[in-house]
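In this view, the complex is presented without one of its protein chains, the others remaining in place.
Letters A and B mark the chains in the order given here, with residues in each chain numbered from 1 onward.
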Amino acid sequence: MPTDQDPPRPDPNGAESEWIAAAQTGDRSAFARIVGAYWDRLFRWLYHLTRDRHRAEDLTQETFMKALAAVGSFRAGSNFRAWLFRIGHNNFVNLKRSERKSPQQPSEDLPTPDDAAGPLATATDREMLEKVAQAIRQLPTDFRMALMLKAEEGMDYREIAAVLGTTAETARWRVFKARQKLVKLLSPDLFPDADKDGPSDE
Amino acid sequence: MTCDVARNRLLALPDPTRPTDDLLPHLAGCAACRAVQAEAVRLDALLKRLPVPSSEERKQAFMNRLDTEGPIIRTRPVVPSTLADSGAFKPVVKWLKRIDWRYVGGGVAAAVAIGLGIWFLVPRNGGVTKADPPPRSERLERMVKYTTDLAKARTPQERLGVYGNWSADLQGEAGDVFKVAERDEMISLARNFEEMVNDGVVPQARQIKPGDMPPDARSQALNDAMKKLGDAQTEASRLAAEAPPNARDALQRIAKTAQDGRRTLSDIAQGK
Partner (left out) sequence: MRTRPLLVIAAFAALSAWVSAQPGSGPTAAESLKMLRANRGLYEDLTKHALALGRSNTSLDRADECLKVTERLAREVREAVDRKDTDRLAELSDHLNTVATDGLAPNLSAARNDINPQSLDYTRLQDVHQHAFDNLSRTATAVPTDGELGTSKRAKDAREKLAAAAAHIGPPPPDKKVP
């Protein structure tokens, strides 16, 4: 039975722990380094949730502002990434709540071709990525949250659970359901010539 | 292992490129499931490459602000956290200022007269026609909903929220029937309230450890629960003062349970 016994995400070069410790003493340039390390990743995740660049940027900024205000209470040695993304998650949830009361139109701010797969990507790649992007949009938000934390951040289920405020089991369930749905939606495109209905080799 | 089970397990793996040992024999013998594995692997790779717009300008602007601003950044909400913040009330206030309230006074007087007239003249049957089914127990409906919420809850804070609502409902029920219920019925409600607080709310609150979640989220969860207990205590105490003798004990019991529960949660919140 697969279990997630991975330890909390290690700090690859020890630098992050130093930045955090310095930020906790009021060193804003240390915090700016933390922003530099995490902004793009947090923004990506929030963009996949909001599908709106401006909202994602607002949420990212709001998250860092709250993190700066609260960094003094962060417990050294615990998982900073999960802590930060958790703040982002809560900001997103608050935004959704407020938008239920006064709905706003998402802006049509789609990635430019330069943002996409890169100059070496073929037309086929770009087309496939667009299909995947469309399929992701069809996922329920909870599933999308968990899946993108797994896919982009490589978080284990315990960490995803900490971000989403749920259990590792639920995190695994949501990733599973998200992949299941995407595979179903994209299957003809992922491997156009594959025959998955054929008999087993057994 | 059936293909269904194997495929479900593959899709639930932390990393589809590394199937667990118990999956390997099945994969070795099943091309169809190997194809599903390949799909899952390709999908994960594509997800990593999904394009997003650049946010470089905003990032740099924020980092520059960090360097130039003073020791405290006053948080300016960029998303409205309350309706008031959103400015939604401004058009309402503007409209209200334009009303001539003399006409409103006349309108209210006329409306009261018409309303009373209708109330006297229209036959009342509890507002329910013979064809309408009898009202269902809303309390039972809520308890069923809370039950399914608990079945879905995966964290202590989720369960704490449900138990808090359930306790509030129990106190509400006692408030609805205290003037007409028998003593044992009131005591039964008080006992249910005690169970819900002492065996539901408090244990879940204890499980929300500092460090398991951001401090503000933890405080919010515990404060919400404390508020519900505080409201229950206030209301039960108020009703106990006017209650008939066979309901007074039960209401006082509810008030005391709520008070004790609130104190315990306060201790938990302070790390005692």
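The rule we apply is simple: contacts are C-beta pairs under 8 Å (C-beta built on N, C-alpha and C of every residue); 3 or more make two chains touch, one makes a residue touch a chain.
Bear in mind that the values here come from a model prediction, so they are computed numbers and not experimental data.
The residue from B:Asp15, B:Asp199 or B:Glu242 that touches the chain not shown here is B:Asp199. Interface note for the absent chain: among B:Asp15, B:Asp67 or B:Asp176, the touching residue is B:Asp176. Note on the undisplayed chain: of the listed residues B:Ala28, B:Ala45 or B:Met143, the one touching it is B:Met143. Listed for chain A, the residues touching the missing chain in the whole complex are 1, 169, 173, 176. If you put the missing chain back, the residues of chain B touching it would be 1-2, 4-5, 8-9, 12, 22, 100, 102-104, 106-108, 110-112, 114-115, 118-119, 122, 126-128, 133-141, 143-148, 150-153, 159, 162-163, 166, 173, 176-177, 179-181, 185, 188, 192, 195-196, 199-200, 203-204.
Just so we're on the same page, only the chains that are shown with their structure count from here on.
Centroid to centroid, with C-alpha atoms defining each point, chain A and chain B lie 25 Å apart. On the chain B side of its complex with chain A, the touching residues are 3, 8-9, 11-14, 20, 22, 29-33, 35-36, 38-40, 42-44, 46-55, 58-59, 62-63, 66-67, 69, 71, 73, 75, 77-81, 83, 86, 88, 154-155, 157-158, 210-217. By the touch rule above, chain A contacts chain B in their complex via residues 1-2, 4, 6, 26, 28-29, 31-32, 35-36, 39-40, 43-44, 47-48, 53, 55-62, 64-66, 68-70, 73, 75, 78, 83, 86-87, 90-91, 94-95, 98, 101-102, 109-112, 115-117, 125, 128-129, 132-133, 136, 147-148, 150-152, 156-157, 161-162, 165-167, 169-170, 172-173, 175-176, 179-180, 182-183, 186-187, 190-191, 194-202.
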